[in-house]
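For reference, the structure is listed below as structure tokens.
Removed from the display is one protein chain of the complex; every other protein chain stays in position.
Showing subunit A:
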Amino acid sequence: MAHRVDNEYDYLFKIVLIGDSGVGKSNILSRFTRNEFCLESKSTIGVEFATRTLQIDGKTVKAQIWDTAGQERYRAITSAYYRGAVGALLVYDITKKQTFDNVQRWLRELRDHADANIVVMLVGNKSDLNHLRSVPEEDGQAFSEKEGLSFLETSALEAVNVEKAFHTILSEIHQTVSKKALAAQESASASGRSMQGTTINVAESSTATKGSCCSS
């Protein structure tokens, strides 16, 4: 393992960032992938993405994080954006109630475009602005419980919980994928067929450089 090169990984997971304009999607991305926060960042229009490779449950996971525009009218042009995504961070701004109210609409967007098994995590960003808070943490918690999502409040500015949010969702994705792989293996051996031709959403590859079916 000491000789691993950069592009070796066990899994490649595509995660999309969604949520209203200005909730801090781009800064969550830069905080996680480059440990940077930019107070003067440009508003995102097309697609931006960055990757980071990390260890999740003993596996090397390459996380590919995608970021796009948040304005409502952009929603209809993003079906290609969701393609192949196995996780989504649905971000709102804890100081802007409207961005929390729109979370339900974003979930519908996910149900319309993304894979039914996509792992979704609700993220209340800008927790450093607690004095301006307009969405109580309990509301975020209650909503995510109701919808069966994981939940965390983060601060991309102060680097609070961003790492944890990604670790949580990546671990959850990994568990889902392992279970699926296992189930597929079992059903394959039970029916006496080989693994070939079995549909698994995310393929595992030990040291291959292109061990992914999530990125493309």
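Keep this in mind: a contact is a pair of C-beta atoms (placed from the backbone, for glycine too) under 8 Å apart; a residue touches a chain by one contact, two chains touch by 3 or more; residues count from 1.
The rule we apply is simple: contacts and distances are computed from a predicted model.
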item: Candidate names "Rab-GAP TBC domain-containing protein", "Putative ribonuclease P protein subunit p40 isoform X2", "Thioredoxin" or "Ubiquinol-cytochrome C reductase"; UniProt protein name, chain not shown; value: "Rab-GAP TBC domain-containing protein"
item: Omitted-chain contact residue, chosen from A:30, A:64, A:102 or A:154; value: A:64
item: Which of A:36, A:112, A:158 or A:186 contacts the chain that the document leaves out; value: A:112
item: Contact set of subunit A toward the excluded chain (per top definition); value: 21-22, 40-43, 45-47, 49, 51, 64, 69, 71-74, 76-77, 80-81, 83-84, 108-109, 111-112, 210, 212, 215-216
